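Of the protein chains in this complex, all but one are displayed in their positions.
Here the chain labels run A, B and C in written order, and each chain numbers its own residues starting at 1.
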Amino acid sequence: MTIDSGDGRLDRLRAELREWLGEHRRPSLAGMGEYDLEREVWRNPESPLHDDFQAFEQASLAARLVCPQWPAEYGGRGLGELEMAVLAEEFARAGMPRVTRGMGERLAGPAILAHGTPEQRAYFLPRVVSGQDRYCQGFSEPDAGSDLAAVTTRGVVAGDEIVITGQKIWTSRAHLADTLFLLCRTDPAAPKHKGISYVLVPMKDNGITVTSLVTMSGEDAFCQEYIDGARAPLFNVIGGLNNGWRAAMTTLGSERGAVAAVQHLEYEEEWRALVARARELGRDTDPLVRQDLAWAYCQVHVMKATGRRVLASLAAGGRPGAEASLTKLVWSEYHRRLGEIAMEIEGAEGLVRPPGEGYPLTRWQKTFLTSRAETIFAGTSEVQRRIVAERVLGLPKSS
Amino acid sequence: MTIDSGDGRLDRLRAELREWLGEHRRPSLAGMGEYDLEREVWRNPESPLHDDFQAFEQASLAARLVCPQWPAEYGGRGLGELEMAVLAEEFARAGMPRVTRGMGERLAGPAILAHGTPEQRAYFLPRVVSGQDRYCQGFSEPDAGSDLAAVTTRGVVAGDEIVITGQKIWTSRAHLADTLFLLCRTDPAAPKHKGISYVLVPMKDNGITVTSLVTMSGEDAFCQEYIDGARAPLFNVIGGLNNGWRAAMTTLGSERGAVAAVQHLEYEEEWRALVARARELGRDTDPLVRQDLAWAYCQVHVMKATGRRVLASLAAGGRPGAEASLTKLVWSEYHRRLGEIAMEIEGAEGLVRPPGEGYPLTRWQKTFLTSRAETIFAGTSEVQRRIVAERVLGLPKSS
Amino acid sequence: MRLGFTEEQDELRAGVRRLLAERAAPDRLRAATEAAEPYDTDLWKMMARDLGLHAMAIPEEYGGAGYGFREQSVVLEEMGRTLLRSPYLSTVVVAAAALLHGDDEEARARWLPRIAAGEVVATLAHAEPGVGWRAGRPRAVAVRDGAGWQVGGAKSHVVDGAEAGLLLVSAAAGQDGRDLVLLAVDPGHPGVTVTELPALDTTRRLASVTLDGVPAQAVATGERARRLLDRVLDVAVTGLACEQAGAAARALEMTVEYAKVRHQFGVPIGSFQAVQFTCADMLLHLEAARSAAYYAAAAIDRDDEDAPIAAAVAKAVCSDAGMAIAAEMVQIHGGIGYTWEHDAHLYFKRAASSAGLFGDADLYRERVATLAGV
Partner (left out) sequence: MRLGFTEEQDELRAGVRRLLAERAAPDRLRAATEAAEPYDTDLWKMMARDLGLHAMAIPEEYGGAGYGFREQSVVLEEMGRTLLRSPYLSTVVVAAAALLHGDDEEARARWLPRIAAGEVVATLAHAEPGVGWRAGRPRAVAVRDGAGWQVGGAKSHVVDGAEAGLLLVSAAAGQDGRDLVLLAVDPGHPGVTVTELPALDTTRRLASVTLDGVPAQAVATGERARRLLDRVLDVAVTGLACEQAGAAARALEMTVEYAKVRHQFGVPIGSFQAVQFTCADMLLHLEAARSAAYYAAAAIDRDDEDAPIAAAVAKAVCSDAGMAIAAEMVQIHGGIGYTWEHDAHLYFKRAASSAGLFGDADLYRERVATLAGV
């Protein structure tokens, strides 16, 4: 069952994408995640897939399929959420990862679009599309996690520059990036949510030391940055000096609609893989395992259905309702439980890792461990529940 | 496996009780709950069991087995918690209900013992033991539930009397009682927890109107009292005027140790009955049902083991630790879940009630419905968790 | 597949809500459930005549308006909100679907116009004591009798059975009872005994039916009967899921309202994080229930190939969500929520009865596993 717009626009897009994918699909890249693509291929000329990727990237750029949700003037094609959902469906159908621009596309871009000046948009966005600038996010600090407005990294204006000193943490893909978009306090005298600026800071030779943070799954998936007098032109301040909180909120809220509409796709694949694994272990006939797998199926099906509701609201020109606010909570708590179910199915097998240096893990061990982070990062489940209670249900603020 | 004291004292008590029960056991009363006994027999001379009960009550009084935890001077035999646990075990073993004095024994008595003057103890306690005075509790009010210190029922001193006006709610067994022990505000100017008095108020011809409150299970298990100028001698104020909060806390905390030690007994019987029911319905071979029943077995076993730990602390002369504070939370949440499990086992059968006037219920339907109250009354689960977090774990107070 | 509602569907919802607010408000509900009257026949007629709710999903050739299941799902969701005691689900949704998708044109022509006009109550009599809700092999037995059939057996949990003018009865037939047959039975026949069952949930009426050599007409036989029964049960649990979503929505609304106004410790209890988080979890359940119910309704409406699994998911998800929400409704309301006087217990009991009716969440999860190829 595919997304059905009720008009011909989506059907035309779908037909175009099928044809384009038929022509440009690279079997060597099929099945890779977007992040794997970026990590293992994009920056690595040694990769056997490098040439294939380059060809696919060039074709994507030529077809304006990189950041296609952005306006045409910045290199996109101005696709709406419905079209983006169709796009996600068709790439998933073809088994191909889309060429994405990571944090620049998903997080900083929307803030620049919404809060940047025309000059800022014209300068920064095409550089993201082309791949010239690669972004990573510097919001969290050791003492500013859930309480993001507690940032203490300082930004001091010096002439037409801003000079930044402080520490950031939990930065994904910092090693792949050259620009850190960060929050810093530029007016310490102002109330907590005021006096914060949103700055795009070049990372190279700029007083920024990046160190890896190894996670419980043994991967260096996160970094921390020690920032000692890094400089950025004032042109790189998004949303105005001392006025970065709104832009930050745009970044944090930028994923809702589209994510809700397509998030089930990867979980469907994962679910099928887990069923196959259960069968391989002879656990698929165990009534308890069947209940767990069926529960997971139900959850993923509900995500799909919720995505359809969100799309229907968008198609009707409305804003998604309560269901979209719950997205992060739903998928992160689902996935944490799925990791536990996978380990229960693995049983004794799950206690033993694959051989190899370091701390290699099986797919299901990795899911079990990395899913613990998903209810913590990008707004803990506690923060999400509070937002739902106060902003969606309108309950009085807790003190 | 029975309670093992390590000295001969308990063994002697156990031997005495077995002999006494062997002699005085009334098969007609066997299997009845203590509350059923009170409700259906004690006040009802029409009951076919009335004479049997009277004989058993007289024998119990003669053997000082009514309120046996109270000092000998008030009619008891000064039994400690360990002995009380042995007592509970032996009565359960014989299948006999113990003659209890309800709220007078369990709730008001401990407060009178701890906070009453020698004269008050000497006057009130023997009347509870003999059955002359029957108590019920008037703490909650429509706007003072979890927040008990918010009571607004007024008490005004007039000469050597106190005159009380207000409304109480959630009173169990008010119809069986002649004395209402209540909290009232005697100093409205004082801070919330000060200015409250704990008063024993005669219910007959004293401006108190008792009405039934029907619960979701269709029973009139609770009452509310409209109190209009009820009078009590100042002698009936426990713990001193305006100083009733401490006595109230004694009443609320009076059940911990002994309850923890014996609460599993009735749940063991209930569990066996549910297994029998599952077998009758052919559900005992369903792996999901077996998991649920085993889970319930584990919970009851843990209650038994926790009771043993509490008794061991008491036997060693110590106070029970964290495990005792959790008692209410553990059994009420267990029992609520057990009610759900029972309904799942009943399946289609559970949707149909027995025939008859009113709203008759099967045992399992009744458990399903009445267990919903257990996480609400006598301190909601929310209040219990807060107490555990702040007083047991020492977390900072929530605001 | 679109899961939004059209303007027309929104108007339908508003119209039904208006009528039920007026005619089936909680005090009326309570009066009705405690009255001897099986259902509000005046309201029944108004729904049929003034709003056309009965004719809605019936094809025009049988006196209907030719809309589909999505419209009915809107009506059911609204009925769920007020816990309306009405034979709408049994008659207009389930029985009509059995006739419509069956093979007996004569039965269709005879009954559908009467259902469309609100003139008859009809219901499915499939469940039997001690037999699984989705069991394909009833203990009731039918034998050929000339052009028709004769049926004997015992049915239970027949929704609105005591009011029905038409029973759709499943029975085993053929050699070794391996075939299935779905029969139209007149409950007025002397061989039929219908007994009202006292229900835990007073807002939904149940009956038992015994059949002793009763003449019947086949609506479908053999493999077609099996497929029809599956389809009708899918319709039934999807309709129920829509009701469940509606009831859960109202239960959450009432709870949030109460948490805003009820003060303890000097503040509204809704400002306590524990209450906030519980309400947030209730909303998670509610939105899942809605998504699952809307999806299944759309799949049924389009007769999509994933309709059976969508219906099973909806039953499992809405049963769990309904119970969780109603249970927290009682808990957050505290003592007052435990009284007979307050409506919370009606929502709680409805949630329990809907969770059990036509099979519980475990049963439908097992069905999901099977249908999904586990």
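Note that in this section a contact is a pair of C-beta atoms (placed from the backbone, for glycine too) under 8 Å apart; a residue touches a chain by one contact, two chains touch by 3 or more.
Model, not experiment: these values are computed from the prediction.
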- request: Over the full complex, note down every shown chain the hidden chain is touching.
  value: A, B, C
- request: Taking the full complex into account, find the residue in B:Arg14, B:Arg353, B:Arg372 or B:Arg386 that is in contact with the omitted chain.
  value: B:Arg386
Full-complex contact with the absent chain, from A:Ser140, A:Thr153 or A:Gln167: A:Ser140
Message: For the chain left out of this view, which of A:Ser28, A:Ser47, A:Thr165 or A:Thr215 touches it?
response: A:Thr215
- line: Missing-chain contact among B:Gly33, B:Pro142, B:Pro287 or B:Gly358 belongs to B:Pro287
Task: Could you list which residues of chain B touch the chain missing from the display?
output: 1, 3-4, 6, 275, 278, 284, 287, 290-291, 293-295, 297-299, 301-302, 304-306, 308-309, 311-313, 315-316, 322-323, 326, 329-330, 382, 384-386, 388-390, 392-399
Statement: Contact residues on chain C toward the hidden chain run 272-274, 277
Task: Using the touch rule from the top, list residues of chain A that touch the missing partner.
output: 140, 143, 145-147, 150, 169-170, 213-216, 218, 282, 288, 340, 343-344, 347-348, 350-356, 360-361, 365, 368-369, 372-373, 375-377, 380-382, 385-386, 398
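What we mean here is this: only the chains that are shown with their structure count from here on.
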- request: Kindly work out which chain lies most centrally, taking the average of its C-alpha atoms as its position.
  value: C
Message: As a quick test, compute the distance in whole Å between the mean CA positions of chain B and chain C.
response: 42
- request: Could you put a whole-Å number on the gap between the CA centroids of chain A and chain B?
  value: 55
- line: Check: chain C positions touching at least 2 other chains come out as 272-273, 275, 362
Residues of chain A touching at least two other chains: 287, 291, 399
